[in-house]
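With one protein chain withheld, the remaining protein chains of the complex are depicted in position.
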Amino acid sequence: MDLFIRDNLMLAMLLLLSLAMLVAAFMAIYSKRSLPIAMLAAGLVSLLASVQFLLLGAPDVAMTEAAIGSGLTTFLFFFILGRVRGGANRD
Amino acid sequence: MAEQLFVLLIGLAAVLTACGFLLTLLRFVKGPSSADRVVAFDVLTIISISGIIFAALMADRIIYLDVALVYALLSFLGVIVVARYLERGL
Partner (left out) sequence: MATMLDLIGALLLVCGTAFLFLGGVGLVRMPDTYNRIQAGTKTTTLGTLLTLLGVAFIHPDWSFKLLLIAIFLLFTNPLSSQIMARAIHRNGGDQSPLTHIDRLAEDKGR
């Protein structure tokens, strides 16, 4: 494929991912009413960061971020939240 | 001629993926309950797998597909944990 078109397409994907990451980070900070929504938004920030690492040319960092940041952290947050509050909060 | 058609089709596919991504992000932002947000998160993960495959195709590196493999394995773990949390507080 043409190198110019390829670089521009990757740049457009990076910009779109940055925009989505800003939106998700704003939701993670601002949703003070409900804790599960904030944790889901934090997981989404981690997922988009992983795709950005991949586009910037670091597949090993992207794999670690996908396994730990997006998978294990969300798992651990919801496990601890269910253990602490005993299922008292439903939104 | 064929080269130009190929580039045009790849660009069209990237634009369609971006539109689907933005619509799903809209549902993630304004979803009324948290179940809607979990569904939107799942769909965003699958669209990200498609975007990773696009990145592997554009950069011509097979090592990028390993990240898509990790996503395909791990995407359902978070959804199952959140479903258990919504069901009866784990």
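Some points to look at:
The chains carry the letters A and B, assigned in the order they are written, with residues numbered from 1 in each.
The criterion applied here is as follows: contacts are C-beta pairs under 8 Å (C-beta built on N, C-alpha and C of every residue); 3 or more make two chains touch, one makes a residue touch a chain.
All figures in this text were calculated on a predicted structure; none of them were measured in a lab.
For the chain that does not appear, the touching partners among the shown chains are B. Remark: the residues of chain B touching the chain excluded from display are 2-3, 5-6, 9-10, 12-14, 16-17, 19-24, 26-27, 33, 35-36, 38-40, 42-43, 46-47, 49-50, 53, 56-57, 62, 65-66, 68-69, 72-73, 75-76, 79-80, 83-84, 86-88.
The definition used in the following text is that only the chains that are shown with their structure count from here on.
Interface residues of chain A facing chain B in the complex, by the touch rule stated above, are 1-2, 5-6, 9-10, 12-13, 16, 20, 23-24, 27, 34, 36-37, 40, 43-44, 47-48, 50-51, 54-55, 57, 59, 62-63, 66-67, 70-71, 74-75, 78-79, 81-83, 85-88, 90-91.
Across the interface of their complex, chain A is touched by residues 6-7, 10-11, 14, 18, 21-22, 25, 28-29, 33-34, 37-38, 41, 44-45, 48, 51-52, 54-55, 58-59, 61, 63-64, 66-67, 70-71, 74, 77-78, 81-82, 84-86, 88-90 of chain B.
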